[in-house]
Every structure is written in structure tokens, then in C-alpha cells.
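A single protein chain has been omitted; all remaining protein chains appear in their positions.
And now, chain A:
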Amino acid sequence: MFRLNRKCMKCKEGTAVLIIRVNDAFCRSCFKEYFIHKFRAMLGKNRVIFPQEKVLLAVSGGAASCSMLSQVQEGLSREAPKKFRFVPGIIYIDDGGACGRSAEERQRSNALLKSIFTETGFTYFIVSLEQVFSLPTSVLVPGTSDPDPSNPSYKQAVDQYIKEKQTLTEENVASAVAQLSIADSAYSPERKLALERLFSSMKTLTAKEDMLQTLRSVFSKLLYSFCFYFLSFLRYVIAVLVILTAIDITHDKASIQRLTESFVTNLQSDFPSTVSTIYRTSEKLHTVMPPQSQTAEPASKCLLCHCTLDTKVDKASAFHATLVSEQLSQIKLQDSSLDAPAQSAEQCCTEGQGCGPGGCCSSNRLPSHQDLKMLLCYSCRLTIKDMVSLRKAPHSWVQSLRVLHSSNSFYDVVDDMASQQFHM
């Protein structure tokens, strides 16, 4: 801890306790005011949350999300004109099963978080990552598309709300909870084992972190009764806080996520506007792929992460180039005599040769690479590629995803991929 013998640059009276940005010294109370103001300004500027809307807060228990939670509490306790007008709910996803935490450790932290959440008085959901395998397919709806912050109806909605001043009743909250179908116990041993097998089959930390993030977001899309994912707004505000705290990163090349984090942090110290520039750049980009043409039907979604597929691109593209490279570096797989293990018992045809379309094996036909391209987005293909054996993907998960896409050949596709990875 070092001493700052400076006065706060804002009130000019209090002793400064920290420096933000390049050289701005703030005292404790001015910093708190500044921080709260930034949070509220972000909400006000973006204008996406309409009055009375339900907003889901994703809380991980870390510094950033807990700050966000306390900001929301503070904002709801203000006087009527400046009070937040939305209804918050909390979700905490216990991913201890994927990270190797013991049942006791998980129960301890869950209990601690439960007491924190209860105190807030908000509706909360504490779910375990294993439960993603038992999601009923009917609730896996695609996420909402890019909201338009210049929507004129926002102002109308706010004005109307102020006029009518409706309050949320107990019944609304109860019915929202009832719509969820997660009723069963969180710690079923089979599901925990399934989760462990899935993560143990991934070779690199990068792919594990990607898979974790994908499963978490699939889970959150389940809770469709809450229409907005709050955390993204806060990133800029929280980034300022994160940069200030000492970050101890060991093995910063262990995964792409950690490498990127340390790269940005280090660059920030030499170029103080790095974080804000990156953030502003991202604000100018679409997060959801816009439709290719006006008349086109809604684009297909990735089987794994449910984002719009980005693999329907021109022949003159990076994606096409990767396919060309793969083809040119190995012999044609149709000619090889690799056998996918444990195929169906009714194999009347000789190994490696099908009996053609319409033949007796056509229903068990291994789909081509083309079929697989249609199912996964670019980055999920990379994550799956890292799996040693796709047979470790939980069967129930595969089943429900197969139902979702009415594609009986998905499981065959999974086998096909497993057999194609001979070079790993």
C-alpha cells in the first residue's frame, strides 16, 4: 500500500485514496459517486430495459458481479424519480462439477450465496451446470436479437410508466418461477459423472473454458421469462475497477482467455486508452449476425451454442480456405478403411463401402462433412475438434439436441467426427 499525499481532484477537500485513468486522484466518497454515476449512465444511454421489465443478473460470486448486484440494490432503494424501474432476478450457476470442486465445497459456497441472495429480496435461482443435460428441449429458444437503442417507443414507455406507476405484484413473480421446469435435485451422481467425462475429454484449457462459457449461456437462454442478459453493459465500468486491482496471473499462456486478459492488461499500462478503445470498437459492431438478405428465412442456429451460424460463407473466405487445407493434407477419407467403432449391428455391407442411397443401410448412412458444417458454428467446431472422443458427450444431451433439430443422423455425425480424428 502506498500513500497518496494528494487532495481529491473533484471535491478538492478529501484525501485521495486511489488514482484512476492516467492521473486522476479520487477520495473515497467521490469515487463511489463516480462509479455509481457511470453505472447509471450506461443504463440510461443504452435504453434497452423498458419499465417493469424483468432483468436477469448473472452473478458468479466474483468482485465484478457482486458489485453489480450491490449497484442494483442501491439503485432500487432510491427515491421514486431516480429509482430503477426494472424487476431484477439473480442466477448463479454452480460449475464446480466441471472444475473439480468437492460436493462439500460446493454446498458451502452455495449456502453462502443463498444467504446473500435472500437478503436482497430478489427472486434467485441457484442451479448446477450438470442440470444442462436434463433441459427439456422445448425451453431451448433462440436468444433475442440485437436491441435497437434508438427505439422511439422507449421514451413513450417511460412516460407512460411514470403516469401510471404500476407496481409488480407477488403473483407475477410466482408465475415466473413456476414456468421454470428445473425441479429435480441438483447433485445427481450420474449427471455429475457425465459432466466430468465431457470435460475430461477436452484436451486444452482453451476448449474447456469455451465449453463452460457455451453451457452457461445455453442455461441462461433457458430462463426466457427474463428477457435481458444484464452483465454485458457492465463490462466497461467493471473493467476500470479490474485494472486497478492487482491481478496475479499465473500461466498466462495456459489458455486463449488468460492470454488475452494478460495482453490487454499489459497493453493498458503503456497505452491507457486501450480498454476504452476496444470497448468502443465493439459497440460499433453487431453481436448477432444480421440476415443475409431481406427475404431470407431466419438463419439456422448452431447446435451447441444456439448462435446464428456463420459458416454459410463465400468460397473466397477463411472458412473455405481451412476446408481446402484439410482436404489437401490428407488422403480422401471415403477411400480409407477406418471403421467407426460400435456401429449398429445391422451391417450387411462390407467395411468402408455403403450400398448407396436407397440401399438397406441408407438410414444408417454416415453423413458427409457437409452435413456437419450445417450443424455447428465456426467456433463450436473448434471446441468440438478438441474433444478426444465425442462418445463422451452425454447421451441425454445428444438425444435432446437431436430432437431439437429433427436430425436422426446427429449421433452418426458424432461417430463420423470421432473416426475422422485419427491424426490427433
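Quick notes
The definition used in the following text is that contacts are C-beta pairs under 8 Å (C-beta built on N, C-alpha and C of every residue); 3 or more make two chains touch, one makes a residue touch a chain; residues count from 1.
Following the convention adopted for this analysis, contacts and distances are computed from a predicted model.
Taken from the listed names "Cytoplasmic tRNA 2-thiolation protein 1", "Peroxisomal biogenesis factor 5-like b", "Response regulatory domain-containing protein" or "Ethylene receptor", the protein name that UniProt assigns to the chain not shown is "Cytoplasmic tRNA 2-thiolation protein 1".
Residues 146, 150, 204, 206, 253, 255-256, 259-260, 263, 267, 274, 277-278, 280-281, 283-286, 289-290, 310, 313-322, 324-326, 328-331, 378-379, 382, 423 are the ones on chain A that touch the missing chain.
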